[in-house]
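Provided herewith is a single structure, encoded as structure tokens, for subsequent inquiry.
Apart from one protein chain that is not included, each protein chain of the complex appears where it belongs.
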Amino acid sequence: MTRHRGRGMASVNYPIGMNLGGDPSQALVHSNPSGKFTVALSSIDLGQGMKSVTRQICAETLGVPVEDVYVDTADSDTGPHCMGSFASRGTHRVGNAVMAAAREARGVMMEAAAEELEVNAADLETDGRGNIHVKGAPHRSISTKDVAIAAQFKQGKTISGRGIFLVPLSDVDPETGEMSPATCYAHACLVAEVEVDDETGEVAMVRMDSAYELGRALNPRLVEQQLVGGAWMGVSHALYETPEPYYPDPAHGPRDFVEYLMPGPGDICPHDIAVLERPAPDGPFGGKGPGEMCANPVLPAVANAIFNAVGVRIDDLPITPEKVLRAIKSQGGARPQARR
Amino acid sequence: MLELRKDIFADERDDNLKEIGKGTQRQDMLGHITGTSSYFGDHKLQGMLHLKVVRSAQAHARLRRIDTTEAERSAGVRRIIRSADVPRNLNTLLSLINFGKDDEPSLAVDKVRYKGEPIVAIVADSEREAFEAIAKVRIDYEPLPTVFDVEEALKPGAPVVNETYPKNAFIYHDVHDHQKLRFGDADAALATADHVLEQRYQMSPIEHAPTETNGAIAAPDTNGRYVVYTSTQALFFSVDTCAKILDVPSNTFHFIGGTVGGGFGGKVDTLTEPLAILAAMLTGRPVRYVFGREEEMQYGPPRGAERIFIKDGVMRDGRIVARKIRAYFDSGAYTRLSSYAAVKCAAHLPGPYTIPNVHGDVYCVFTNRTPATAMRGFGVTAMDFAIECQMDKLANLVGMDPMEFRILNAYRDGDMKAHRREAKNTALIECVQVAAEKAKWPIREEFRRASSRKDGGGSRAVIPPTPADARARPAAPVQQRTSYDRLPPTVTREPPREPPPPTPPPSSPRPAAPSHGATRFSSVFGTRRR
Amino acid sequence: MAVTVKTFTSAGEAAGALSSDRSARYLGGGTLVMRALNEGDVSISTVIRANDQALTRIDASGPRVTLGAGVTFARVLAERDLAFLHAPARSIGGPAVRNMGTVGGNLFAQSPFGDFTVALLALDATVAVAGGFGARDVPIEEFLQARDRQAGTLVLSVSCTRPASSEAFRYRKIARIKPKGGAVITLAAHLPVSGGRIAGARIALGSMAPTQIRARAAERALEGRSLDAATIAAAASAATEGTSPSDNALGSAWYRREIVGVHLRRLLSGQE
Partner (left out) sequence: MSKTPLQFRHNGRDVAIFVDGGTNLLVALRELIGDMTPKFGCGQGGCGACSVLIDGEIHLSCLTLAETAAGRSVETLDGMKQGPNLHPLQRAFADNFAAQCGYCTPGMLMAAKALLDRNPQPSRDEVVEAISGNICRCTGYESIINAILAAAGGRASA
């Protein structure tokens, strides 16, 4: 028997956003005369889904269908300031800014609707399908389109809103490190199962089971994209990649995608994910941000699974077949631990 | 396969929302599947020139002579940009938010500090002609001793990588060569622990490897402005960095980005935009500067390596009583963002666990390698690897199941964290329970019943007596200017929610009021919030 | 100065142009030369092409198989008569690289590439080359020894003898990435059997030396014996003899030495 299976686990938390410069983001929301809304941002969509999640946040806040909102990103002439897309800050920081802007725009929209319906704005509600009606009297209704037309051409109102979200800077105590580094945290626990070849040191992923808590899952499909892709990257960090394979010796750095190792489509394993939602009190609809942390538990879980499989501890990343093989040889062979 | 566990924390949520919580299609999906999503490189401009840089062949060397005579005469060359052509050829990214000192030139001046450092930029009609000119640039290097290991770099007498930081370490609060975290008395607790385990961990550098490499296209626009198509992850960071380096008002630029072919942290550093714009300024033509793949892999910034030493004290019953950590971030030759990662890392200690005595020292160290930058999980990923491997070893040491060991030590609502803030909205225990359930990993009933919302606070909310380090208190930090115009800081100091610690740490030095010009921060981290 | 592309209708003319111009490279499938151009290799200023149909001919009907240098791996895979070469051909690249990369080009590919050549080396192939002085046949070993000096040489075709059975030829590429990745090491074994005993064993290894090499000590351990466990063990333990692997991004020299015997044993004994 040369191949041994083992399981390992790890649990982590992750701070959302940065404690630098107040970490602000701004958003502008405005309606066109047809009652369709544009969100102007300077925030970047790197693939994480920034445009899509802020679109849903805006639609929910305005009370209009998501199709009536379009998010325009990253133009420095039209989009207001944003720190950028990093530090898992997009959903939380930009989402909050969009929510604030949408709230302000909604206020104007409801005032304009109230004027048309000759009621008090406080007595109105949106139906989420593009109409505003008197609470308890759905027939006394006006479409957002008609409101926008009235606001633009009759009332002289701009249905628009500005939003900013900022977490006041927290000083860091030089002596104790006392600080407020983040306002909310995401959490995860992941179990990895691996198979280790004790003659070659090769490690193959068998499966992963995980639980991620990331505040409200604002869009479960986007969350799934992040978690599946992020865990793949975690496997990659654990077992494969580095631009300096002999660190700290800088020699033999990879120059292409053949030398820079990342798991291929034939290296992936089944991954069952549970998502827990404990809303962040200061998150947009309780959202936190799954972006970065989803990779983190994989690295130690894989390392711990390798120990469980063959009894060696590899404390240097990436855990290459060479490191595993050296460790197995130096302890005189594989020592499988109690099966989990 | 993804399962939403709506049953957990259900009482904290209103699940009757109309758009939130739906798996709505991505706004950009149609563009992606039809290939019509527009990335920076998809902009085709008339008469576009191509910029390539001559990179250092040495990891550490003095530049005796840079001879571009032959290259200037090379076919198709429109302009050779040398360091003297860069208006403000010294910057550090976080200077925009007033953190750290300018330490990195856009083009090397008298010294190169890593292999691949840009020395000269060539602007030519075609990439091929730029490559031909690169081959004709003669550089006379005087090699200097190199240092590649973070611990070696900190030793007295090590080669000085970056003269801005002559001891090869970023300076925190103007006084320390590392960021400290002190909570309780870790040494005393280690002395009384049933088991002590000290281990070393090493995280490798990681390349972001986005499928789209870093790049920018800059072109003269109407009214004397410049339009810049960019792969940046942080649009205004890049706008303001370029404004600073090129010494022009930020509204000189119209940056357009927004759809980026992956970033993962590797597109924050604003490496291509300043030179592309400068080249457009100097030639009056559109200029494209895009990294090749090898450039991206070797000279584009990686996630820096981290070396971490953990010493833990654990009792026979599984309670961790002390955690002492020393961590070294390998920043490479310049600061970029590693300085902040070390602070974020210190705040992350000791992981999501309630440990009454925690001691952390986190260093940001300079070595002769490609400068490191942000990457997915920056400041935390490596520490989580170290901590969670250590947790597995500790569980093994005390003979506990690793899941149960996590739950036993997990932080809960109301606990005091080591950075002296109350833990709220925690959910580690529930994650462990659900992961165990999914993986059919049996845990005992008492651990299945545990909750993040129960049994926290109380004695766990107390900040323990914390001895001060022997070192004398430093003088107040020197203030730096911020490059943003800001309103005067509103200093809001709410009283701490918890009783003050028995031996409170000396309060941070307070800044003087701004005396002139731009508003100053109250410290390098700005307005204090309690 | 742009690159000049010269296209010839005969391989002979192309060979002449190639041998007379130090800055010329022959363009096969493009995976080497176009990459070099894309990456700014200014030592190449002429690209030579040939539309000679002889370069893309496959002759696989008889016991002696000849592959034109311009035959792609996809074409090898499409040829039922070349089944013994399907494993090495399939081990290369993704589908696009197999549609482009050629048998001739692979002879020039440096580690971690050049896997097909490992198979050809085990099969004792002959390389037909055309230089300034006309065409000649070169044993593949000799060709590889002098590869660094072959830049001005045009490979016309490669030929080898078809193995007697599917058991007689075995191939395995050890890559970190599945299903496709650069080779940590590559192994090929030709094991002709005569009267139940191996006669004329050839073991070839990739990434165990600056070029693909034969594992002569392992061959000796097999020679004249039946392929039993003891013989396999002896061959496996001799696998590193005469090798001189290097460190690279995919693995260290130490690791290659450690695993080459393990994988040779598995290859010879038919284990996964």
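The letters A, B and C name the chains in turn, as written, and every chain counts its residues from 1.
Just so it is clear, a contact is a pair of C-beta atoms (placed from the backbone, for glycine too) under 8 Å apart; a residue touches a chain by one contact, two chains touch by 3 or more.
Here the structure is a predicted model, which means the values were calculated and not measured.
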Listed residues B:V120, B:V260 or B:L408, member touching the removed chain: B:V260
Given A:A231, A:A280 or A:I306, the one touching the chain that is not displayed: A:A231
Given A:S11, A:Q26 or A:Q48, the one touching the chain that is not displayed: A:Q48
Of C:Q53, C:N99 or C:Q271, the residue in touch with the unshown chain: C:N99
Full-complex contact with the absent chain, from B:V290, B:A327 or B:I463: B:V290
Contacts of chain C with the absent chain, listed as residue ranges: 2-5, 7, 27, 29-31, 34-35, 37-39, 47, 49, 74, 93-97, 99-100, 179-180
Absent chain, residues of chain A that touch it: 46-49, 221-222, 224-225, 228-233, 255-258, 262, 264-266, 268, 271
Where the missing chain touches chain B, by residue: 25-26, 28-39, 41-42, 44, 126, 128, 208-213, 259-264, 290, 292-294
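The definition used in the following text is that only the chains that are shown with their structure count from here on.
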For chain A paired with chain C, centre-to-centre distance based on mean C-alpha positions, whole Å: 46
Multi-chain contact residues (two or more partners), chain A: 253-255, 260, 262
Of chain C, residues touching chain A in the complex: 112-113, 174, 176-182, 247-252, 254-255, 258-259, 262-263
Partner chain C, residues of chain B touching it in the complex: 52, 75, 126-129, 131-132, 134-135, 292, 294
Residue ranges of chain A in contact with chain C within the complex: 199-201, 240, 245-246, 251-255, 258-267, 320-322, 325, 329
